[in-house]
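A single protein chain has been omitted; all remaining protein chains appear in their positions.
The block that comes next holds subunit A.
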Amino acid sequence: MDFVNLLQRKFIDYSSSLHREGIVDDQFTQLRKLEDENSPHFVMEVASLFFEDCEKLINNMAIALEQKQGVDFKQIDECIHQLKGSSSSIGAMRVKNACIAFRSFSDGQNREGCLRCLQQLSHEYSLLKNKLQTLFRVSVASRCLYVCLVIFCRGNEHAEPFPDVLVFQLEKEIVAAGGSIPRVH
């Protein structure tokens, strides 16, 4: 169980670092509190939705800013607005702040400023995606390790028994996250 505790400690420390660095804010913490046994990975699933939308919007803005016949700043503004809303809803603080800065250049119809902001926004998005995917991997890994230990202990008559309900739930979570359950014969 020391390994599980260590991994869980790593998860907590990594999660705290995301807050200290301003990658995520309290909104993200609130969302994690909504996870329960019926939806243990919903934050990861919603984050995936956010990543898809974010990439689409950044791509759309890049294309709009490259138009030779003139930049459609209204379209840029709508993309920024949407991204500001979704990033604030998921607690992606630095992405949200990048959108706020971007908005001022879009309002001023400043193409060069918008290009710089788009670059900054892309950087913040990549950082967020990388960090959150790492966080989710550590979370799944600790659960997987826990179940492995449980299964091992079941094969060892001297080990303390684990509740079946808990094991079944953890196995479901691991499979739902794309993992597999090792079988000890």
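Methods note: a contact is a pair of C-beta atoms (placed from the backbone, for glycine too) under 8 Å apart; a residue touches a chain by one contact, two chains touch by 3 or more; residues count from 1.
Basically, contacts and distances are computed from a predicted model.
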Name of the absent chain as recorded in UniProt (options "glutathione transferase", "Response regulatory domain-containing protein", "Translation initiation factor eIF2B subunit delta" or "ER membrane protein complex subunit 1"): "Response regulatory domain-containing protein"
Sole contact to the chain not displayed, among A:50, A:73, A:105 or A:146: A:50
Interface residues of subunit A (partner: the chain not displayed): 19, 25-27, 29-31, 34, 39, 42, 46, 49-50, 53, 78, 81-82, 84-86, 88-91
